[in-house]
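A protein chain is absent from this complex, but the other protein chains hold their places.
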């Protein structure tokens, strides 16, 4: 298992940031294994992801953040987050009745494709409990109605906190989280929703897309913000549709693209490849 | 050059239509070279495209429509349109200042990829006139302002009529046609517009898409209806975008997808592969 | 559950086939719900898939094949196969050590997306047995070595026969089936293999593709023939690759495309949408 540190940072663009960051690492014997950056010239913003080996690095783990901010960050007004590859991200999954994304996530988890821990899964229904049990993951049935939503969200938040959850995946969880909930996990709740070109909203988007005769079904994985389905996009993909596809075909094809796009977004998140700025993302590869 | 007839038809779905149509052709010695149909089970609609050789067919060209409607169409409430492959579709192009779609259309025309005639090209600007001259196609400069729109559209319509134009392509023509104009060419005016996933509207859609951090740029070719950009979709495609693409990159990549999608739609139209029903299309291949 | 018959047929192209087939159905009160055909003009071949409701159809189920061949098929040299939607296809899965395709298949099976029965799963390894047990599907561990191959294949064939298996899916089964095995299940064994653009063969195709710097990884699902990996293609898809993807990334992305393409091929097969002719397929949608 790798023993690396990863620093994600954003700052107003200015001369010398890359040099200052690499200088900080070089002077302290940090061996850089990956570095990537991006400049948004239109908005004069600088983004960077740098990963280096901790073995031989002179600054103790628990001091790296402080030293970096003091020696480099403050000078360039850098906002940074530090991760360690030996800290496996702890993921809580929320589901309702659809199983395709859940199955896909759990099969990747079981095969070792993803280096995460899944302490528990929450659902507002019992329907998928037997699938979850087969994977030996604790299951919490927390039904939600309009009246019980506030109290049930408190239960959910307690579970997240007591289990030190790092991020949440809404794997076709058909409930809207309250602003209060979302604000406690900024850029840490990932949602997947289907969409098409052009986009349709409303009660029955598949029917609307069918009636319009769209040639694509799409899926968008994004961080949840107070503005439903409008948070920063992490991953998107599409699948072609023809007039021969009825609504049932569109849903079936939609499921495939949903699960693949959600997995792609989770991969980017757990590898600390995503920097959010405003309502958009930089997704390093 | 092929000497075939093509019949496009739509009808309420019912037993025996395919049999009746093929019976009509077989009894009159029509050799079918291509047949395709589609049933929209949700709406109980039947669509069909059949192409057969005129050589040896017993019914004279100018009587086929009448005979078919009398012998088959009326019984099944069929709406049909008849085309002959020896009649080359006559296309009028409308452009403004962007040249990418125009170049692409003219290069296909010149190389013989498309079996069409282009009697003239209209633009509200002079900018592209020299390109057009190089192809030896008559050019009409018809500038349009809010005040002159009605009178200029009348000029355009006169040109369309006196040249027996079959269909119009708006190759990035930045003007909105009046409802009156559109109603005279139902499902005969093809437009191309860019779009993304999700879709953005308004004055600066590229900026909006950039600020949202979309991962795709798309293009949609559709028949123009009174409801701007909302007519029946003929073809769509997308091209991936990352955070590294600035607005200028998005426009450049958008141009490529626009010209290819527009060409695909024109190909479907001139081969009589498209049936419009309500606000959607059946596009046979 | 639908109670329909499906007829797949191929024949030398000639006048009157569609009419004769639809006449046969109409005369016997068969209500056609779907019809599709294709003419390969280059090779003068005709292909057709027609589906009709058995309710009210005059010919008894067990006589349809005989009547059709006598009344229609012989006249046009038609080769046909008849299926009934109430007969759920019986699928045997062969796996080795990779779980991604297996998980994907079983999750679709469990959710009811596919109308199939899976009487058992065979593996030459024990590794995936616990996954299979969770789905309550009988598991047969049949290890294969060079020396035991012939005898083990006989065991496999006995299982297929005694369980009335209709088709086999090699879900990343890392063994080559003998010609004898394959010849007993013509166009009934589906394999998935990765590929790229251009294609690489040999012991380490991922390494070869990486060293060439390909921009795509692909997957091909095909019927197994005596000529390894060269059988009729049912489905293909690709996923983009950049220089940033190392071999491990290519394998991870390859797995996603493999499982989706294999599922697409199985969907086409179980819906009787595929006609094989020579070494290629017609795949109706």
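Here the chain labels run A, B and C in written order, and each chain numbers its own residues starting at 1.
The rule is simple: a contact is a pair of C-beta atoms (placed from the backbone, for glycine too) under 8 Å apart; a residue touches a chain by one contact, two chains touch by 3 or more.
The model shown is predicted, which means the values in this text are computed figures rather than measured ones.
Colleague: If you put the missing chain back into the full complex, which of the shown chains would it touch?
Modeller: Visible chains that the missing one touches: A, B, C.
Colleague: Which listed residue, B:85, B:110 or B:152, touches the chain dropped from view?
Modeller: With B:85, B:110 or B:152 as choices, the missing chain is touched by B:110.
Colleague: For the chain left out of this view, which of C:123, C:191, C:220 or C:271 touches it?
Modeller: C:220
Colleague: Can you list, in ascending order, the subunit B residues touching the missing chain?
Modeller: Where subunit B meets the chain not shown: residues 99-100, 103-104, 107, 110-111, 113, 131, 134, 242, 244-245, 252, 255-256, 260, 263, 285.
Colleague: Since one chain has been left out of the picture, which residues of subunit A touch it in the full complex?
Modeller: 15-16, 18-19, 22-23, 25-26, 31-37, 39, 41, 240
Colleague: Hey, which subunit C residues sit against the chain that's not shown?
Modeller: 38, 40-42, 195-199, 210-216, 218, 220, 232-233, 235-238, 242-244, 246-247, 278-283
Definition applied: only the chains that are shown with their structure count from here on.
Colleague: Considering only which chains touch which, label the overall pattern as line, ring, star, complete or other.
Modeller: Complete.
Colleague: So what's the Cα centroid distance for subunit A and subunit B, whole Å?
Modeller: Chain centres of subunit A and subunit B, defined by C-alpha means, are spaced 41 Å apart.
Colleague: Using mean C-alpha positions as chain centres, tell me how far subunit A is from subunit C in Å, no decimals.
Modeller: Each chain reduced to its C-alpha mean, subunit A and subunit C end up 36 Å apart.
Colleague: Two or more other chains touching the same residue: where does that happen in subunit B?
Modeller: Touching at least two other chains: 41.
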